[in-house]
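Coming up: chain A.
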Amino acid sequence: MSLKLNVDRAKDYYHQMLLIRRFEEKCVELYSAEKIRGFLHLYIGEEAVATGVIRTLDEEDAIVATYREHGHALVRGIPADRVMAELYGKAEGISHGRGGSMHLFDVSKRFYGGYAIVGGGLPLAVGMALADRRLNRDRVTVCFFGDGAVAEGEFHEALNLAALWQLPVLFVCENNLYGMGTALKYAESETNIAHKAKSYNITSHQIDGMDVIAVADATEKALKHIHSGKGPVFLECLTYRFRAHSMFDAELYRDKKEVEKWREKGPLVTFRKKLEEAGLWSQIDADTIEKEVEAVIEDAVAFAENGTWEDIADLEKYVYSPEVAS
Partner candidate 1 sequence: MSSETTYREAMREAIRTAMQEDERVFLAGEDVGRYGGSYAVSMGLLEEFGPERIVDTPLCESGFTGAGIGAAMNGMRPIIEIMTVNFSLLALDQIMNNAATLQHMSAGQINVPIVIRMATGAGKQLAAQHSHSLEGWYAHIPGLKVLTPATVQDAHDMIGLALADPDPVLIFENALLYNAKGTLDITLKPLPIGKAKVEKEGKDITILAYGINLFKALEAAETLEKEGIDAEVIDLRSLRPLDDETIMASVKKTHRVMIVDEGWKSGSISAEIMARINEQAFYELDAPMGRVCTMEVPIPYARHLEEAALPNPAKIVAMAHKVMEDA
Partner candidate 2 sequence: MSIFKMPSLGADMESGRLMEWKVKEGDRVKKDQVIAEVETSKGVIEIEVFEDGVVDKILVKPGTETPVGAPLALIRTEKENSEDLLKELEALQGTALKEETPASETPEEASAPEEKMEEEAERRIRVTPVARKRARELGVDLEKLASTIKRKIGLRDVEAAAAKAAQPAKPDGMRQAIAKAMSRSNAEIPHYYLSTSINMTPALSWLEAENSKRSIKERILPAALVIRAVVKALQAVPELNGFWKDDALQVSDAIHPGIAIALRKGGLITPALIDAQEKNLDETMAAFRDLITRTRSGKLRGSEMTKQTIVITNLGDLGVERVYGVIYPPQVALVGLGRIVDAPWVEGDALAIRKVMQATLAGDHRATDGRTGALFLDKLNQLLQKPEELL
């Protein structure tokens, strides 16, 4: 374990992962109550990946995520109330109700959005990294995507360009074994995605995406590699989503037993075990964290409930930049 696991860090990771878990559970409830509409893709089971990666980043590093990005947004520090208000479609939402669950943006946190075209975010991350290099800014762009993106042409185009131009990109593949309802083995000739990335001459690792410490460790190493100018790094995080692909999914494609098996090694369970082994569990005061998280979520729901609807007169706002006085 290269990363020093102290109480503060432990508390932080636990807090972040629990925040995502409880937030997502609340979303299920609110979706069922028709407060949240559209597509809702939950991150439950994969919390360790966003937490491990993003808590290791510098605040100047940029994030490009997918449509399953509530967790990434929360870990990046976008206030839960602004995220919840966005899911409600309220004017107080982080995208003023124009993005919804799949399109969260907060440029002030260098969070460059949720993208709902699978693979569509990868070329953007390459371009952002290109800009940083051109402008001599020592920053990294992290790009999250699922195993489904690996079959897309844009995945290969982006990996090739990043490697070809030796750009500061950290590719994080959240391999939860299913592209919607199609298991990886039915989608890929080579199911070891890290191997595929390697073929582009990218430093590439397959890691346990259920272990937040392992993810954080790998991220720290990757960032060092990138900052040293050796080009992009590819992390394949093996993980699992405990809930359906989206709310409207009967999960015909997988066995309940398989889900149960993964739940046993879920990120919160795994982390608690590790902390107990290290003798830190009793020190982090899990009950207090639980209460804090609950309070944050309660506040977020209240904020969203009390939010206002964007004026329809402003519907056509944000199609083009405001007129710049010439």
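How were these candidates chosen? In short, all candidates are chains of the complex that A comes from, given by their letters.
One rule holds in what follows: a residue touches a chain if its C-beta (ideal position, glycine included) is under 8 Å from a C-beta of that chain, and two chains touch if they have at least 3 such contacts; residues count from 1.
Keep in mind that this is a model prediction, so the values were computed, not measured.
Student: Pick the one that touches chain A in this complex: which of 1 or 2 is it?
Tutor: That would be candidate 1, which touches chain A.
Student: Which residues of chain A touch candidate 1 in their complex?
Tutor: Residue list for chain A touching candidate 1: 62, 64, 94-96, 98-99, 103, 105-107, 112-113, 115, 117, 120, 122-132, 134-135, 141, 153-154, 157-158, 160-161, 164, 317-322, 324.
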